[in-house]
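Let's turn to chain A:
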Amino acid sequence: MTYYVILEGVIAFFLVAGGAFTFIGSLGMAHFRDFYMRLHGPTKATTMGIGSTLVASMLYFGVIESQPVVQEMLITLFLFITAPVSAHLLAKTGLHLQLRHADKTRGKPVELRKEEIGEKPVPHPDKGHG
Partner candidate 1 sequence: MMQHLVILPIVLPLVAGVVLLRSRQGNTHHKRVIGVSATVALLAVAIALVIKASSGEVTYYAVGDWQPPFGIVMVLDRLSALMILLTAILALGCVVFACAGDDEQGSNFHGLFQLQLMGINGAFLTGDLFNLFVFFEVLLLASYALLMHGGGKARIQAGVHYVVLNLAGSSLFLIAVGVLYGATGTLNMADMAVRLSELNPERAGLVSAGALLLLVVFGLKAAILPLYFWMPRAYAAAPAPVAALFAIMTKVGIYAILRVYHLVFGDHAGPLAALEQPWVWWLSLATLVVAAIGVLAARDLRLLVAYLVLVSVGTLLAGIGIHTPQAISALLFYLVHTTLVTGGLFLLAELIGLQRGKANTRLVKGRPLQNGGLLASLFFLSAVAVAGLPPLSGAIGKALLLDATPADHQPWLWPILLGAGLCSLVALSRAGSTLFWRSHEGEPNRAPLTRRQLFGVSWLLGASPLLVILAGPVSDYTQATAEQLASPDPHIQALLPEAVAGGDT
Partner candidate 2 sequence: MLDTALWISLALILMALALNVYRLIVGPDMPDRLLALDTMYVNSIALIVLLGLWLNTKTYFEAALLIAMLGFISTVAVCKYLLRGDIIE
């Protein structure tokens, strides 16, 4: 009985934590000042949040329902492989588009220095517009 209560408590904890982390991740994404900072929220907190939720699910289905938990593990695996790569590519994209960053950011990478790009912007060779 106690065992179950504790287990339920643990599951509940992971559930709430999962929700909380997920929320915080999205909150970070919503309220940071520049794109590069916003990137941190989802990359870490959200991944963590989903991880927690999946742990809750694993505990619930694995222990209480005694069903296999491999899907959750696979999902987690996928997430942990892909989340940092997504973040990396997004950052790379942001740098390529030379998104402006908060003034207080230190370091001025080549990627964001206009003169380093070399060529002048070339107009889009688009005759498609009317």
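Annotations for the structure displayed:
One rule holds for everything that comes next: a contact is a pair of C-beta atoms (placed from the backbone, for glycine too) under 8 Å apart; a residue touches a chain by one contact, two chains touch by 3 or more; residues count from 1.
Behind the choice of candidates: all candidates are chains of the complex that A comes from, given by their letters.
As the structure is a prediction and not an experimental result, all values here were calculated from the model.
Touch with chain A in this complex holds for only one of 1 or 2, which is 2. Those residues of chain A lying in contact with candidate 2 across their complex are 8-9, 11-13, 15-16, 18-20, 22-23, 25-27, 29-30, 35, 38-39, 41-42, 46-47, 49-50, 53-54, 56-57, 60-61, 65, 67, 71-72, 74-75, 78-79, 82-83, 85-86, 89-90, 92-94, 96-97, 99.
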